[in-house]
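One structure coming up, written as structure tokens, with questions to follow.
Excluded from the complex is one protein chain; the other protein chains are retained at their positions.
Read from first to last, the chains carry the letters A, B, C, D and E; within each, the first residue is number 1.
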Amino acid sequence: MSSSFSEQLHNLGLNKMRPSGRQPDQMREIRITRNFTRHAEGSVLVEFGDTKVICTATVDRGVPRFLRGSGSGWVTAEYGMLPRATNSRSDREAARGKQTGRTIEIQRLIGRSLRAALDLKKLGENTITIDCDVIQADGGTRTASITGACVALMDAINVLKQDKNGAMKGNPVKQMIAAVSVGIYKGEAVLDLDYPEDSDAETDMNVIMTESGGFIEVQGTAEGAPYTQDELNAMLTLARKGIDELVVLQKQALAE
Amino acid sequence: MSSSFSEQLHNLGLNKMRPSGRQPDQMREIRITRNFTRHAEGSVLVEFGDTKVICTATVDRGVPRFLRGSGSGWVTAEYGMLPRATNSRSDREAARGKQTGRTIEIQRLIGRSLRAALDLKKLGENTITIDCDVIQADGGTRTASITGACVALMDAINVLKQDKNGAMKGNPVKQMIAAVSVGIYKGEAVLDLDYPEDSDAETDMNVIMTESGGFIEVQGTAEGAPYTQDELNAMLTLARKGIDELVVLQKQALAE
Amino acid sequence: MSSSFSEQLHNLGLNKMRPSGRQPDQMREIRITRNFTRHAEGSVLVEFGDTKVICTATVDRGVPRFLRGSGSGWVTAEYGMLPRATNSRSDREAARGKQTGRTIEIQRLIGRSLRAALDLKKLGENTITIDCDVIQADGGTRTASITGACVALMDAINVLKQDKNGAMKGNPVKQMIAAVSVGIYKGEAVLDLDYPEDSDAETDMNVIMTESGGFIEVQGTAEGAPYTQDELNAMLTLARKGIDELVVLQKQALAE
Amino acid sequence: MSSSFSEQLHNLGLNKMRPSGRQPDQMREIRITRNFTRHAEGSVLVEFGDTKVICTATVDRGVPRFLRGSGSGWVTAEYGMLPRATNSRSDREAARGKQTGRTIEIQRLIGRSLRAALDLKKLGENTITIDCDVIQADGGTRTASITGACVALMDAINVLKQDKNGAMKGNPVKQMIAAVSVGIYKGEAVLDLDYPEDSDAETDMNVIMTESGGFIEVQGTAEGAPYTQDELNAMLTLARKGIDELVVLQKQALAE
Amino acid sequence: MSSSFSEQLHNLGLNKMRPSGRQPDQMREIRITRNFTRHAEGSVLVEFGDTKVICTATVDRGVPRFLRGSGSGWVTAEYGMLPRATNSRSDREAARGKQTGRTIEIQRLIGRSLRAALDLKKLGENTITIDCDVIQADGGTRTASITGACVALMDAINVLKQDKNGAMKGNPVKQMIAAVSVGIYKGEAVLDLDYPEDSDAETDMNVIMTESGGFIEVQGTAEGAPYTQDELNAMLTLARKGIDELVVLQKQALAE
Partner (left out) sequence: MSSSFSEQLHNLGLNKMRPSGRQPDQMREIRITRNFTRHAEGSVLVEFGDTKVICTATVDRGVPRFLRGSGSGWVTAEYGMLPRATNSRSDREAARGKQTGRTIEIQRLIGRSLRAALDLKKLGENTITIDCDVIQADGGTRTASITGACVALMDAINVLKQDKNGAMKGNPVKQMIAAVSVGIYKGEAVLDLDYPEDSDAETDMNVIMTESGGFIEVQGTAEGAPYTQDELNAMLTLARKGIDELVVLQKQALAE
């Protein structure tokens, strides 16, 4: 089904399968707003439909202890969600005194993925800290975070490039990365799940890829029944389509 | 000096005292945006110049243990700041596992102030939780938080009013409250300090008042030299002017 | 009403308003005992009626990281209450693993106030740590703490003065400070609230002043109805009277 | 290369690629010892070569709050490593007061995977807690844990079956699951990575599958360069081979 | 050597062995002050020379979960030290967020010992919480705590006896207990070690006994060389003498 035809169907309200009426291979409306707040070296508001995340990138001289003297830089990430980003209020992690397992899992994924975008040797002994704070959640916060954070990271790298004393050794950017969720929903592979789909999907998979189509991370979990190799392949095909669209939008944002 | 004349001077760029060029009795531009995020019963983005805070109000049935069976409701508040809301990144409290003393002090002030806006008996056994999350800081985050949170609180009350089973006993709103900072800066009383003033002020005072001019809380701290009764009075006069302006803006926002 | 006449009334048992039978402007019996324990550089037992606080001052060479190399000293404070200092036992904070918000608020206030008593530049790179531990509570523990701690601080400064290697640069003491609570109780302004008044007051205000009458900190909270400018002024007048009496007692204690 | 030929090569010591001399598709020696300790309802020592994990399953009546009254059971997992299970001693998490992000990530994976082995409805309102404690680590502790824990889980289910009051509603076991790691090491897909391979692999993937070949979870991370679809497929093929072998061994152990 | 002769020597200043000039079998001056603070059911200041501890006993209806419905009561203890009770300031445990191992060890010992003084069945389902807070330390804080806490416990029991609804089943007091330290110091067994002895002793032993001479707890640690059976016996003989003296003083205090 050609994308333009599916859009026509969508406009006619004929697609019944997805709660949003989207076609299986149709992403939500994506917006990437740079310079969203003014203090950070990179600051991006990323929106995947109703999912909204503020991604900032902070540059600090120096690296964690395990890298000192190695000449190599570091990228690390932290993730949070405003307590009322969700439909019912969740506890404030700072007040509980503890990040949830989900938070820790997500921020490790974000950091790991972004490190794959850079040649850390060329970054020099600088640390870039990514903060992804979800102000409104509607599914896919981790993939939105990675997609937006990659843009904030590029802005931070540009700040470092301008810095004579920044000690970078050439351009550390290997490639753009982006992330999208795919899943099996009501027996069909769908792209970019929103919350109603996410909470009801049989399988939920997060795919992080480079702009040239290499896999950085694939995480697919059967929530209900196990999934087959064919389903896996169908999801990866959708993911690749979504990543391609996201990289175009990231580049447009960076060109502005 | 009449306010309109000071505004003329300001427009001419003649005021040299304040870093922003504002007159001593001139507030920053204030914006109050309701329904900023979609899940909470009340959700407000409040802006005092470059200080931007998301204030949400969440309604829950039931009250903390110490009020059960009392027939009385409760309002509580939590406060946070995105790590890069400020010029240099501060630690994420959720990751440190601990809120700072400053955070705790502020959220206690917000909760205490908002409870003064309501007749908790009329609220019935409902709890309203206020979350104030600073996404960009430029001084005065606690007063902006209280001012915005009061609007979010009104929206939440309205949701409760609509709820047949909400068990409210009449309108619990006693009055609007608002908050503003005043201080002694370079020897002169000034209204609504921004960050450059705040970090350099001799005295910093936060004033929370009702729309009818009663004091809810006055907190004035000499950062450098002690302040006199005259200086205290000058600051309170400015505060009253600021509060009046804020209440007008709160009501305008609520009327939209 | 002259103070001596109110004292006569008090002696006749005619004042009915306050639970203790005190006149509105009458403080509790105040006692300041120096050298209460033997290890600390300054150790004071301060009693405001039945409120009893051990205040110690500890001198350490060196300053926190943010002051290193600045030539400036530091004063910090910690506050605690024995679990059974109060009528019903409260949890031991060390066992809970967390100080309460109230504790944190109070110890920040104590530290801030005492720093105002000194010229930190003249203190040199020394840190004075104040510990205020309430062994019996009957209202006003924070104001008693500050008043007693100021005396312990003076003793610690004297120890430093004797120390040839202490690196002080002249006398860092700018002035004595003292603290007292005032409030609106049954519609009337009263001085030095005890626990029965405190838990029932419409407004509760803590005032920290210098011996020469400058304000260090004013914190006034409406517990019930908002308070007016006139009530604020009446409370501040009482506070000034109380502070004057406290400073006399502090100086007597230091002269012994 | 046929598997039997690669085994011949291996026996001849001719394979040079893997540090252990194993063929690319050759697992380490696997041992599954039931009833390893005596108190737990299920207790298994699982060994993947030098990786040794004690997996116990504990049955408790009742379920977490979010499931009460649902008629559904629950399976949860916790993971730990003795401090000196590894080459250099790691901090004891109990002493640090905090589980690492890695630990949390792993125990969430174990719990999620095992829940997929059961029909939780049929389990009734019982909770099975899996503890996986690594006493010696040489790579692949999470896949060994899941493989061993599934056996301990079956033993615990058998205990429940014997229990007249256990409130199970039929046999909750849907299928055996097992887990194995695969990766790209020196450009080639390999099965069941040991520590020297794991720390040096370009890509590391954990695959959890059912005995009938359905995917429960796929987690593949590019540590160095991104991986291609072909590499992904090669890894999944190896994983399926490993899972088949593991399920045979699990069933043999259970038949003893 | 008769005790009166050793006292004569002591008065003549002839004993050279102990830093304090005390005879080997001579305790420090002991004082037990009841009703030291006014809120607790039992409140005792106990002084072993310069070691001063406030011991309070709090009565609560009900027992911890593991005793509910058993008809049996409970006694538990918490221990703390003011930060500057010692020669150099120690961290405030409430601020560190954690009790030290030493504190935990001591409070477990206190609770265990006091439970031995009572018939918990007769106590009924009441809990008595003992708080021992050291305000000045000079060695032997745990033995002073137990000795003082036993007196506070008796006062609390008396409060319960008066309470018609207290649900005690007869007198729960089996016997007085007291505690004293003994040690091997410079090769000789000594009674009631003060801090200079304690920090230099070869062996340090805490002995808790009943008034009739039964052992409740013996804890003897070789700090330097191992100790012999003869040394153990010599220490226990001294301990018995000290306990006898302490029980007399406890009873005198209770008789006042």
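In this section, a contact is a pair of C-beta atoms (placed from the backbone, for glycine too) under 8 Å apart; a residue touches a chain by one contact, two chains touch by 3 or more.
None of these values were measured; they are calculated from a predicted model.
S.K.: Which residue from D:Val46, D:Val63, D:Ala85 or D:Ala222 sits in contact with the chain not drawn here?
M.R.: Residue touching the chain left out of view: D:Ala85.
S.K.: One chain is left out of this view; which of D:Thr58, D:Asn158 or D:Thr237 touches it in the full complex?
M.R.: Looking across D:Thr58, D:Asn158 or D:Thr237, the contact with the absent chain belongs to D:Thr58.
S.K.: When the complex is taken as a whole, what residues of chain E touch the one chain not shown?
M.R.: The missing chain touches chain E at positions 101, 104-105, 107-108, 112, 116, 205, 209-210, 212, 214-222, 225-229, 232, 236.
S.K.: What does the interface between chain D and the hidden chain look like in terms of residue numbers?
M.R.: Against the left-out chain, chain D lists 37-40, 43, 50, 52, 54, 56, 58, 60, 78, 80, 82-87, 89, 92-99, 103, 129, 131, 133, 135-137.
Going forward, only the chains that are shown with their structure count from here on.
S.K.: Quick one: report the Å distance separating chain C from chain E, using the average Cα coordinate of each chain.
M.R.: Computed value for the inter-centroid distance: 34 Å.
S.K.: Any idea how many Å lie between the Cα centroids of chain B and chain E?
M.R.: 53
S.K.: At what distance in angstrom does the C-alpha mean of chain D lie from that of chain A?
M.R.: From the centre of chain A to the centre of chain D is 28 Å.
S.K.: Can you list the chain C residues in contact with two or more other chains?
M.R.: 98
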